[in-house]
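For this view, one protein chain was removed and the others were kept in their places.
Letters A and B name the chains as they come in the text, with residue numbers starting at 1 for each one.
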Amino acid sequence: MKTMSKNKITRTTCVILMVMASAWPALAYPPDNAAVLYYRASLTYHVNDAMTDKVNDIVKGKAEIDDEIREYVKENRHAIKYFVDAGEASHCDWGLDYSEGMELQMPQFAPLRTLARIVMVRTKISTKSADYNEALDLCLSLHKAGSHIGGDGVLISYLVGLSFNALANQGIMDILPHISDNPEILIRLRGQVFEVSGKLPSLTASLNRDMSVCGQHIDKEKAAYILDELLLGEQISKEKARIIRQADENFFKASKEYYLSHQAALLTAIELPYPESYEQLVRLGEKLGSDSKDNPNAMLTSLIVPAIDRVFCLDVKSKTHFNAIKTAIEVYLIKARTGKLPDALPAGLPGDLFSGKAFKYEKNADGFILSCQGKDLSKDKIYEYEFKVKK
Amino acid sequence: MRLTEDIEKRIKNVKIVIDSESNKRVFSNILQAFRKSTAKDLAPTDQPNIWRMIFRNPLTKLAAAAVIIIAVSFFSIHQDQDKQERPRIGKVKQSPAEMMTAMSLKIAYRKGGIEAVEEQYNKAFKQLGPRPGSLSAKQIFAESNGI
Partner (left out) sequence: MLDDKLLVWKFNRGSINALSRIYEKYRDDLLRLAAALLNDIGDAEDIVQDVFIGFAQSAGRFKLTGSLKGYLATCVANRARNRNIEAHRRRTDRLNGNGPVRSNLEKPDQRLMDGEELRQLNNAMAQLPYEQREAITLHLYGAMKFREIGVLQKVSIKTTQSRYRCGLDRLRSILNSKVQK
């Protein structure tokens, strides 16, 4: 009797386990790989050119939210959900085969950029209805997407990722005045921002990968592809392209060596503090330009390496903006605790990466301004970030 | 589960910095070994014996000679028809897929920043045409019932 009931229990347990095991895939959401959800979001969102233009205007502040746009955002709620859920996935593997070199197709960014703007509009809708937590979650999902796109990719991926970070930063800036007196939301935001900070993509890694991928084409067999592209893009004369096509193995070998040494110099330069780094990058760019006229080995390098000084400044600008936001959160928290804005910034807060120093802090009638102490040397501009306080 | 994934990710993604000079040195050692091996493989003594087979047999010898004569005649006719060096015909138009390669996007960025990249994407997607609308499960079943 005992054995029989024991067998029955064992059988029942097995059946339950089998049913659970078969249902397990359905329970395993979100998937480990964020790219699956990004691709899903890209396939799901409603393509509508007229609405896309309206979305762009709203994001740029040129238009207001109306019922039509609310309806469009509602239609895209599933795509938005996948986009936001993707940010929670542990990693992002786009399934790109970098051995294809610069022939690698990257169609995934376009729909994601459109979706990012739709997410921004959703953020504004949430802000209007005072659902600040949801609005901030949406902004942070843009940061996470930026990291997923820009991390482990080539330079173009990095630049697209930076554009997502810029959108996210702007979104958070727009929400902050509304939550300036709410310590609970501010503390939550602080935690989220801290989490995202650790995952910001690295320009060094992207540049390294980009140059490795591009470098594959400094080769007699593979150069034809990039020469065709450069001709089509009017980046090279037909005569130059012809000379390179007819060059021998020694030319490509010497060009590769020049390219690798230029790559090493660039990677070293971007690790320096900003002013020295920028100066060095500009100098390297100028040297490359003049070498390409006299030294045939520099020709291919000059054609495929972009202006890294500009990219570098974009990177520093984005990270500085994010630092300003982190600093502002701390200032708001002080106000929430003490009832007034501090007279000076506390020590140890993230600073301005253009100068390597803390932000300059100045109170005004509406709130406070954080200013960089160093210039963006590419634009000869000092950035200021204004943060308003709820009255 | 998540903790396991986190540690796996941390291990897999551990950053290493490769020194380019040393990398060149290492690869050149590997290349040396490769060249020796492939040179040995393609040494005259190791040539496939297919030529020996052809020249042993009189019939195959004749056939090989005929092929060579025809090839040479064709080549000389072709040369006469086209005395000028034909310029390489470059691409004049890109397919949507070609417009979305890393190189193409990079060139777009050089020309006009991220906006130019976006415009390139828009052009590519326009060429691809409208995306098919989504199918409901009902429609799928209705279609499959017709099989």
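Everything that follows uses one rule, which is that a residue touches a chain if its C-beta (ideal position, glycine included) is under 8 Å from a C-beta of that chain, and two chains touch if they have at least 3 such contacts.
Computed from a prediction, not measured in an experiment: that's the story for all the values here.
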Original post:
Just one of A:N165, A:Q216 or A:S302 touches the chain that is missing; which is it?
Top reply: A:Q216
Original post:
Where does chain A touch the missing chain, residue by residue?
Top reply: 97-99, 212, 216, 219, 221-222
Original post:
Mind pulling the chain B residues that touch the left-out chain?
Top reply: 3-4, 7-8, 10-12, 14-19, 22-23, 26-27, 29-31, 33-34, 36-38, 41-42
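The rule is short, and it goes like this: only the chains that are shown with their structure count from here on.
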Subject >> Separation of chain A from chain B, taking each centre as the mean of its C-alpha atoms, in whole Å >> reply: 30
Original post:
For chain B, which residues are in contact with chain A within the complex?
Top reply: 2, 5-6, 9, 13, 15, 20-21, 24, 87-88, 90-92, 94, 97, 100-111, 114, 117-118, 121-122, 124-125, 130-131, 134
Original post:
Inside the complex, what are the residues of chain A that reach chain B?
Top reply: 32, 43-44, 47, 90-91, 101-107, 109-110, 113, 154-156, 159-160, 163, 205, 213, 225-226, 228-233, 235, 238, 241-242, 245, 257, 260-261, 263-264, 304, 306-307
